[in-house]
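A single protein chain has been omitted; all remaining protein chains appear in their positions.
Labels A, B and C are assigned to the chains in the order they are written; within every chain, residues are numbered from 1.
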Amino acid sequence: MHALVFEGPGKRTWEERPVPTIQGPTDAIVRITTSTICGTDLHILKGDVPSVTPGRILGHEGVGVVEEVGSAVSTFTPGDRVLISCITSCGKCDYCKRRMYSHCRHGGWILGNRIDGTQAELVRIPYADTSLYRIPDGIDEDALVMLSDILPTGFECGVLNGQIAPGDTVAIVGAGPIGLSVLLTAKFYSPAAIYVIDVDDNRLAEATRLGATAVVNDAEGQAIQCVMNLTRGDGVDVAVEAVGTPEAFDTCQSILAPGGRLANVGVHGKATALHLERLWDRNITLTTRLVDTAATPMLLKVVESGKLNPAELATHCFALDDVMRAYDTFGNASRENALKVILRNVA
Amino acid sequence: MHALVFEGPGKRTWEERPVPTIQGPTDAIVRITTSTICGTDLHILKGDVPSVTPGRILGHEGVGVVEEVGSAVSTFTPGDRVLISCITSCGKCDYCKRRMYSHCRHGGWILGNRIDGTQAELVRIPYADTSLYRIPDGIDEDALVMLSDILPTGFECGVLNGQIAPGDTVAIVGAGPIGLSVLLTAKFYSPAAIYVIDVDDNRLAEATRLGATAVVNDAEGQAIQCVMNLTRGDGVDVAVEAVGTPEAFDTCQSILAPGGRLANVGVHGKATALHLERLWDRNITLTTRLVDTAATPMLLKVVESGKLNPAELATHCFALDDVMRAYDTFGNASRENALKVILRNVA
Amino acid sequence: MHALVFEGPGKRTWEERPVPTIQGPTDAIVRITTSTICGTDLHILKGDVPSVTPGRILGHEGVGVVEEVGSAVSTFTPGDRVLISCITSCGKCDYCKRRMYSHCRHGGWILGNRIDGTQAELVRIPYADTSLYRIPDGIDEDALVMLSDILPTGFECGVLNGQIAPGDTVAIVGAGPIGLSVLLTAKFYSPAAIYVIDVDDNRLAEATRLGATAVVNDAEGQAIQCVMNLTRGDGVDVAVEAVGTPEAFDTCQSILAPGGRLANVGVHGKATALHLERLWDRNITLTTRLVDTAATPMLLKVVESGKLNPAELATHCFALDDVMRAYDTFGNASRENALKVILRNVA
Partner (left out) sequence: MHALVFEGPGKRTWEERPVPTIQGPTDAIVRITTSTICGTDLHILKGDVPSVTPGRILGHEGVGVVEEVGSAVSTFTPGDRVLISCITSCGKCDYCKRRMYSHCRHGGWILGNRIDGTQAELVRIPYADTSLYRIPDGIDEDALVMLSDILPTGFECGVLNGQIAPGDTVAIVGAGPIGLSVLLTAKFYSPAAIYVIDVDDNRLAEATRLGATAVVNDAEGQAIQCVMNLTRGDGVDVAVEAVGTPEAFDTCQSILAPGGRLANVGVHGKATALHLERLWDRNITLTTRLVDTAATPMLLKVVESGKLNPAELATHCFALDDVMRAYDTFGNASRENALKVILRNVA
């Protein structure tokens, strides 16, 4: 089969690889029908993720059809259409029992990281019973593939951790695919206002189209003042960091009302200043989280009910064997006005 | 009457002052029977709290007897024995309706700060109906005076915010009166282990006496390693910062298990580094809080039931008119082995 | 002034009454601009509510303008436009401090019950600071008057108590004004499906218009089977009883999935059978509640944000001095296709 392979910092190839096979009784082999590229894949290509070694097939998002299952897999049989979770869960360890699958002792984020991933014609999924989800009939795969990672990430790390509630005012810093996933799923709880902050007007236009109450271009550092004005000086109930920089985190700290929640979603590479001299008596809650994908069954229900269409986040579509060009497009997201890039296995 | 008056940085006097009088319909005048000194009072004396101006009577903790009430006070009548909350609550504003009395639009921490306080023979309490608590009969005033501030502070900011639950492992960094209040009230939830960290062996001995599972002297910077060893490398479920320094906060960050809660109780004067590069994917929750004293009715019930005796935190007792000497003792807490210093108005 | 007065079972008059005056320092006098009639008022007229004695002015819902305030009222001044809560809250007692205003030791549901109510040109509101809400500018009074009682009732007793969450399946038994208020506010949480059950096709058509996923006419006792079919045999996550009869409660018991919540909103006059022989091992939660109106500030924000327009529940409008005819219409709700009947004080 063919696959997109990391060959060391800055290097990727679309190459022939052996077909994956069942290695343990809980494994399944899935034929990919739809996949996509994540911002994390770009970080890997830059060499920022040391756990990924050369020769690794990338990708942790995908939808497909079960080809084969190990002897202990009881939930799926060949031919079943499935959603692949970006988080592999053994279902047995102490973290899995607490539904904190992200920290599974035998799984977690391993796909396209410590084991081969989904930007390939076939992929091996360990602990298939607890890491795959049966797909409801009649739902667009472009919508479903967003449930592998970005929708649960936005929802769990941003919306649930931010405890967004009816009537709240919410600010989302960062209007990339993850920030927009926060926006889409924040609407589940009917906040009174959702403000979206970014420096890219195209992304802000997208935020408006997807339901932002107001958008703020922070190119000239006006975001904090703008949000304070929008909230009549009170600040927001919930600030969601969806960038992963000290600057974005700092904006969040500065616009939080007393009693507010700061939900960090962004991936950070360095420490940031926490202004406890201002915040110690402000009754705030700050959270971090790697997505657990515990919300995936609920998200499937909401997509099935027609109340959420995450396919709205897809801006481009390529054949899977054109994935090299898809990376070029996604790697120039701003210039290409790209959000999520669909990879369709038409083989 | 006499009162302890702040006269500018480093200066305090015990001096004659006019008797306070009813100024508004919700006021009450309370004759102090027992008061105490808080670490915050020492900060004020150092000049660290700019809202306190020279001439201010200090003190925000106390127990007493109602002398007189304004026309709109309906809960109390002269002669009632009452506990004074360190937080004044109007009961009417948006924050009070959310039970976030700390941020009351007309109150909050004002006693001994923006208005005259409790280290005096008499004190005026605005919004008396919602800022005083009737005292159950037969309970020691030394116990009750701990419910003005430090017990609710330890409980709300440390225990509730830390979401301490049965079976948890807890670390408390700081074994002063506040840290020990966290310890006393953490036991309400039957954690499996409570580790207390400090650099003062006397305070650690006190922690052991009050129920710590193990204590760690961090004088040589061994605390992080010790706690990791005690938890077999897992880290703690809850870390409570009860010092108010970047170092103590850093210890807390470093010993937290995935999914852990870091509850900040300490008063911070400067920013600290938040290690998001390590914490972004650890599913942690970090909280700050100024005490709301919303838990005071519950604490009164638990004290009344005999399940909590906060008088254990009192190490010294002075007559109120000996408060100057009481400050000397409390100001040298380590040398004097002082925790809380009781002030008894024997007049 | 004129007012609608209960004169004993079956008797009501529109008659001249003395203008209300300030009786205590926390009172306000409000000039009614908009009021409405509640199903409870019909119960009173039938003689079902023994606490209401002849001579009582009815009505516990209303919007108006403050005319005069007592000496301790600090939040409102004459001329302020206000929403009147059906629940009077002293803001001081143990229940008020727990936000359970319904059980306020000095208030609760007293308007149009133990004291004169809002179907009058003027009304006295005790504990005005904690029982009135300032009205945002530019919002339709027909929408606001629904926030006196039925919207918070539907939301608190049905939606909050039912713990409705994204992706849930919900059944509402009863499509009167309260059941439809549950429907409107259930949508705050994006359930996957909301089924509404009634025996009146007009009300079911209204439910469909307001967003029900499916409606079920139970005239021939098919509701249980229909809901089980709609849920593929699983039953619903949340069943809301909005009728107040053993039959409606029984329907709720019979359609609940394991782990489900049964939120009772209806007013019951007799005991009902609880099928513990079927439910003891089903992990269900059953709740009752008199509305606390603790959610009113949030509801005001959501109405202000444009995300909720409860004026959709108003089917008729009368001048206040035509209230006798308004009662005739509301009393024949089914024949008149009446939901809420607006009373406008055009004086």
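Note that a contact is a pair of C-beta atoms (placed from the backbone, for glycine too) under 8 Å apart; a residue touches a chain by one contact, two chains touch by 3 or more.
This one's a predicted model, so the numbers in the text were calculated from it and none came from an experiment.
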Based on the whole assembly, the unshown chain contacts which displayed chains? A, B, C
Identify the residue among A:Ser74, A:Asn229 or A:Asn332 that touches the chain left out of the display. A:Ser74
Among the options B:Arg105, B:Arg209, B:Lys270 or B:Lys301, the absent chain makes contact with B:Lys301
So which bits of chain B touch the chain we can't see? 165-167, 187-190, 192-193, 213, 297-299, 301-302, 304-305, 307-308
State which residues belonging to chain A touch the missing partner chain. 25-26, 71-72, 74-75, 90-92, 94, 96-97, 99, 106, 129-130, 294, 297
Chain C residues touching the omitted chain (full complex): 95, 98, 100, 102-103, 161, 244, 249, 258-259, 264, 266-277, 279-290, 292
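Note that in this section only the chains that are shown with their structure count from here on.
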CA centroids of chain A and chain C: separation to the nearest Å works out as 41
For the pair chain B and chain C, the C-alpha centroid-to-centroid distance in angstrom is 42
Listed in rising order, chain A residues that touch 2 or more other chains are none
